[in-house]
Structure formats: structure tokens, C-alpha cells
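I am attaching a structure below and will ask some questions about it afterwards.
With one protein chain held back, the other chains of the complex are shown just where they sit.
To keep things simple, chains are lettered A, B and C as they appear, and every chain counts its residues starting from 1.
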Amino acid sequence: MALVAAGDVIQLRSRRDRKAFHFRLEPGRRLETHKGIFEHDNVIGCSYGQEITSHLGESFFILRPSTDDLLRTIRRKSQIIFPKDVGFILLKLAIVPGKLVVEAGTGSGALTLAMAQAVGPQGHIVSYDVREDMQNLARRNLELENLTDRVTLKQRDIVEGFDETNVQSLFLDVPNPWDYLGVARAALGGGGHFGALVPTANQVIELLDGLNQEAFVYPEVLEILMRYYKTVPARMRPDDRMVGHTGYLVFARPVEFAHPKRAILDETDPDYESTNTDIDNER
Amino acid sequence: MALVAAGDVIQLRSRRDRKAFHFRLEPGRRLETHKGIFEHDNVIGCSYGQEITSHLGESFFILRPSTDDLLRTIRRKSQIIFPKDVGFILLKLAIVPGKLVVEAGTGSGALTLAMAQAVGPQGHIVSYDVREDMQNLARRNLELENLTDRVTLKQRDIVEGFDETNVQSLFLDVPNPWDYLGVARAALGGGGHFGALVPTANQVIELLDGLNQEAFVYPEVLEILMRYYKTVPARMRPDDRMVGHTGYLVFARPVEFAHPKRAILDETDPDYESTNTDIDNER
Amino acid sequence: MALVAAGDVIQLRSRRDRKAFHFRLEPGRRLETHKGIFEHDNVIGCSYGQEITSHLGESFFILRPSTDDLLRTIRRKSQIIFPKDVGFILLKLAIVPGKLVVEAGTGSGALTLAMAQAVGPQGHIVSYDVREDMQNLARRNLELENLTDRVTLKQRDIVEGFDETNVQSLFLDVPNPWDYLGVARAALGGGGHFGALVPTANQVIELLDGLNQEAFVYPEVLEILMRYYKTVPARMRPDDRMVGHTGYLVFARPVEFAHPKRAILDETDPDYESTNTDIDNER
Partner (left out) sequence: MALVAAGDVIQLRSRRDRKAFHFRLEPGRRLETHKGIFEHDNVIGCSYGQEITSHLGESFFILRPSTDDLLRTIRRKSQIIFPKDVGFILLKLAIVPGKLVVEAGTGSGALTLAMAQAVGPQGHIVSYDVREDMQNLARRNLELENLTDRVTLKQRDIVEGFDETNVQSLFLDVPNPWDYLGVARAALGGGGHFGALVPTANQVIELLDGLNQEAFVYPEVLEILMRYYKTVPARMRPDDRMVGHTGYLVFARPVEFAHPKRAILDETDPDYESTNTDIDNER
């Protein structure tokens, strides 16, 4: 049976309602909530999964947070990327243990945190943002998860370019990604992975236009819809309301043309509109 | 500029149409396709992103595969888990570098492969399947990606139970997951992460019923819809056809009740139907 | 230019915010609202589309209500059918001018009203509900639209059967439609149209089971998702939140078997699962 240790980041989740507390255990500290007080020392040494009670008699379970939980509890000043989008971004950008990844902007650090978790201690994230307050916020969010060692925050306008070169994975979460495709292309190694998130169709259109001009190929545009269900077995049905939109995900691949004059694919080519879903992959 | 090396797994993707080849480079070998022949030695030493030509004059780009690409190119005998679902499963089960994860069944090994990538060289996946042919297929898929060291395949019926205990993350991709909730609960440490994928509403209903009886709480049921768009900037629009369904994802948390007689939440409790989307998380 | 006449049902919709008033014009009456007072006599004789001002200086447009508007403004005691579902039900049940349609239960009368509009003065709706209060509510909703002549409300439990026979279109909006398939089959003429709306997957499963036993064939199950967009041209994007679920629509056709012993289609038949989307229709 695994015991809760000092330094662990845990989730205390109410048995009765929707309340959950998410924090790192430090000897001698206490968590004061409107549901009662929890002495960290009383939680340290408990079993994971155990039911404990606040001094007000409220019942809570000690849970290990998932990455989904981390993202939902992050301190934020801006709209953060939703877990539904984060999971797929990690797959599309091949963000695996040991990778170096570059992103801009940092924002509240939600994607930064998920990427830092995914690359592990051998990997690294470099995250650019022009705003100092956002980088400070992201730093605090990373500190709670002990992930600061894996991230370099650079407070700078990326219009000047990225310091990194030969990067395999680069993500832009900025309002005008098309303005930075040149510097993104310079930072990215050929054959790597470019991604961006934009909320409006107008931005998608402008970004697709830009990608064609900057030696990016195989563009993909998609959106992910997540539909939660009520969990009473006798009355299975989707929730009445759902998130209707967060943003459009755009992916593309940087390449070197052997014949730069000839467009790779143009609108008259029926394959121009092809997406990854239809690739005839063969091993 | 990064150069392609022997041992690299690459994707060669056609400049003109939807054809792509996915393979590991080995000196002296050749890839024979209906688009022409590629000598591995001619690809080794090229730059990533470079455009190369088959002996038939067909133009291809050398790309680094994403995890999404790997999943799409896997050899399969059964329906595999889709990338849209894989990405979110990794987040919900906290499958990060260094983790030990247990799954059943192995199937063609798609999820096994993605999990093996995500846990890195310090993590490990134990994957059970009763069918020898499936495990052989999964083994071949893992070999291509050099991931066999991170995976232990166990050919056995899980009705006998899992060998592992205190596991933090366990996933069931079997037709009748409700029959294995007892052994799953025994393998899982408290406070960890349980997940399952089932294609029908009937299975969701039966699984939700079972979770209530086996000390799993906070069930969540959801489905992920992915919508691809055409990528011509002047005519942005969703694809005419999309994948309508792959499966329902079900997640829950194993706990230890302090008061086992009292049901944690029952149908008459308005919070019973709560899902993670509505948790009031606080740091 | 069309002028607003006494007896017209109009919508007054605010120029500035989301407020709208929906009512029938009667000489001498006044509409008192927190946005100011409108004398009916001051509206009668205006042009449709004209901008008028309340005595508080608030600006409103005089609009003709659509059926969508009518459904949204109905007085209700229960969850009403959404316009997205109503439109498709009318098509599937062939509810066209002159038709006789039977429904149960009446509820707040939303579907009753839409069907009464659709069948015109030569058609008729018979609507059953066991609850007197619901039928009174529906009656008031129909009165506002001058549709009472086209509707017969019958306050009765349909377990006793419907009075009508040889009906071409019958719709059940009750929690347990499977209990009434026998009486529904008796009321329906062969080759006609049966429909039902149920909120949960469990109900769909039970209803499909029942349809197979009562000489209904070609079952169809579907749900309709409606996604609204923000309407600022420079920032086109879906609304952040949307309705995630109202109910599952189920349709089927009553027939007479020539060979009753032989099941029409069974589970082993690959065509058993066919839906209307795949019919190979030929003229």
C-alpha cells in the first residue's frame, strides 16, 4: 500500500460534493478551507485512496492528480488550453521523453506544464512570452509541480526570432501566428512538427495562407469536441450542456524543397485538401 | 541541420499524393514500392525535411513520424484505439515518464506503443492478452519502434488476476471490463487511475454498475469527436465525412472507504452525476 | 409595405439587448414591461420591420415570429422539444398540410403547436396526455397562436388505446414508449410513420427491443446537434458553450408481415443495422 509522503502533490476530493483541493504536502503546514482544516502532517503517512475527515467532519479521499487534474487547477490569467486539446497536441508534436520543445506564448503555463511532464527529466521546454506577469504566473504553476528545472522561460518578443535551431517540435499559441512563421521555420529542423491553436476561422484562414508561403507542407486543421455523459447507470445520457468550442488546432511540417519554383500542391490538385486521416500509410 | 541516421524510424511522404512509407533505416536494405525503389543507404545521411526522388522520379519528403503517425501505420488485426482517444487517455491516467502501467488486452499494441513512448526508458508497461497471435503482432509493432525493452507482454487470461500490485494506472480494453473490476481493484493502489474503452452504450451501463460495487468512485464517461477541415485557405470548411464513433471512454478512481456501509453517493444525490468538468478545484 | 394588424402575433425585439416580447395585438390593450409601455393601438398600423420606441425611449423592431421563435417563447412546465428536433420530426413523420397526426403526451404543447401549424387548416392533431394541468397549459399556448381549432386534446391514459385508426403519423413523447407500442401499432395504418423522443440510452435500448416485437421495421435512432456561431465577421467562431443533448429520436415503420414466423432481419444479418442514410433509393 503506497503511503502519502512529504513533497507529494495530492488532490483531496470531497465525498459529498464537487469540491477538491490540490496542493503539495509540506510538514508543519495546514490547509484551511471552508470545509474545515487539514494538517499536512495528518495527511502525510496516510494511504493513497484513504478517506479522511476534516475537523468539521467533512469526508475527503486522497487522490493522485492526473495531468487532466493539474490542468484544471492551474492558476490562470488567460484562457488556458483544454486537456482535450493538450493530449492530442502531445501526440502530433511527438512530445516524448527526452525531447526539446519550443513554444510561444507561455500564457498561464498550462501547455508548458503538460509538455514539461511529458518530456521527463531528460527533456526540456523553452517557452517565450513577451509579458512578465504571465511568465511569473507560469513559473508559480510549474513550481507547484516541481517542474521548473525542465523549463526555460524567456521573456521576449519572438518577432526577433527564437534562439534555438534544429528544434523538432514547436508550438505557437499567439493571436497572430502567421507573423512568426519565418522565425518558426528558422528554428525548426526539416521534417519536424509545427503546431498552433487559434480560436477563430479567420485566423485559420490567415495561418493556412502563411504556411503555404514559408515551406510548410501537409497542413492539417481540426477541432476536438469532448462530450461528457451523466454517470447514473439507469439513465445514461450526455450532459445537457457541453463546451462548444475552444480553438482550431493547426499542424504542418517544415521541409526543404528540391524544386522551390514548383508549388508542392496547389488548389487545382485534388490532393491539396488531403488530411492525415486519408494518408495511405504503408510499412 | 539534422541528418538522417541508420536506425532512425522515418516517414517518406509523397509530394504528389497521399502515399506515405514508414520504416526503420538499415544499411544495405532497400524499400521497393510501386512508386519506385529507395535504397536505405541513399536516405541515410540526407537532411530531415529534404525532398528525395525514387528511381521512378516520384518526389518524397523525409519526415520524423509523430506518435499520431505511428498509431496510424501500425500493423493491426483488430480495431485499434484512435489517436484522438490515446492522447486523452495518457492525460487521464497520468502516464508520464517513469510510470508503471498495466493494461489488458494488448490487441494490436497501439495503446501499448503510445504508453511505452510516454513512460520513457525509466517507465514500464505490462500488457496482458489471452491471444498469442495478438501479442506476437504487438511485439512486432513495438520492435519497429525499439520499444520492446519497456514492455512486458503476458499471455494470460486476466480473470486469474494481475501479478502487479499498487499500480497507479490501469487500463482495460476488453469487451467485458465489468468482469475484471475485482482484479483491477486488487492491482490498483488507492487513489490511482482506472480507465476503459468500450464501444457500446450497453457496455457503459454495465461498467458503471460494476464500478459502484467495487470501490471505484468519481466515474466519468465521455466521448471525443475529432473534426478535420479542408486546408484550402480560400474555402475553409469541415471535411464532408468524419469518424462518428470509436468508443466511450470511462474513467474512475479506486479508494478505501472509511465507512464502507454507507454508499459514497447515490442516485438521489444531485452530485452523483457530477463529472470532472464541474469540479470546483482549488489550490 | 405590410402593415401590422389587430390579431397579429408579433415579436418586439430590442435593438440594444437580448430582450424580446411576443404577443397578440388587441385594440385597447397595453403591454407593460420594465423597458417601458407599448400601447397595442400604437403598434397596429405600423409597418412590419419598423423601429418603434417605448415610453422609456427603448428602441424595438416589430418582427414576424418564426416557428423557432414560437417554440422558444412557449409557456412551459416541462422540458419542451427543441426546434432542432421539431424540424426533423416534421420531415420524418411526413407532417404536411391536410394530415391527421396523433401524439402523446401533450406536455406543454410545443410539438403540438408546431404540428398544428404544419398541417394547416385542413389537417388535425389529436394529442393525448393524462395530466389535466399540462393540457390546460398546452391549450393556452395554442390559443395565443389561434391554433385551437386544429387540435383535439384528450386527457386520458393511452394505455387504454387511441381512438383513432389508420393514422399515418404518430409520435410518442412519454418516458416509457415501449409500453404503448401495441396501442400505437393498432392506431397506425400500415406503411405509416412512427416516432418517439427519449432522453436516455437505456430508453433507446428498451424501445428498440419493443419495436422488434410489435411489427415495426426499419428502426432509426439519431441525435441532432446544433452549433451556433458568434456573428462578428472578423472573428467567426462557434459559441463557447452549446446544448450537448436533448434526446434521442427514434423512428420506425409499421408493416404487415406476409410470413410472420420469419424474423424480418436479425442480428446475424449485416443489414440489420442499416439506417436510412445508407438506403440505396432508386426512382
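Note that contacts are C-beta pairs under 8 Å (C-beta built on N, C-alpha and C of every residue); 3 or more make two chains touch, one makes a residue touch a chain.
These numbers were taken from a predicted model, which means no experiment stands behind them.
Residue C:Q168 is the one among C:S54, C:T112, C:Q135 or C:Q168 that touches the chain not shown.
Although one chain is hidden here, its contacts on subunit B can still be listed: residues 199-202, 227-228, 234-246. For subunit A, the residues touching the chain absent from view are 201-202, 204-205. Not every partner is drawn; the one left out touches subunit C at residues 1-2, 10-11, 13, 15-23, 33, 47-53, 59, 61-69, 71-73, 75, 83-84, 86-94, 96-98, 114, 117-122, 144, 166, 168, 189-193, 201, 204-206, 208-209, 212, 217-234, 236, 239, 243, 248, 253-259, 264-265, 267, 269, 271-283.
Following the convention adopted for this analysis, only the chains that are shown with their structure count from here on.
By the touching criterion, once subunit A is set aside and every other chain stays in place, the chains still form one piece. Look at where the CA atoms of subunit A average out and do the same for subunit B: the two points lie 18 Å apart.
Taken residue by residue, subunit C touches two or more other chains at 201-202, whereas all remaining positions touch fewer.
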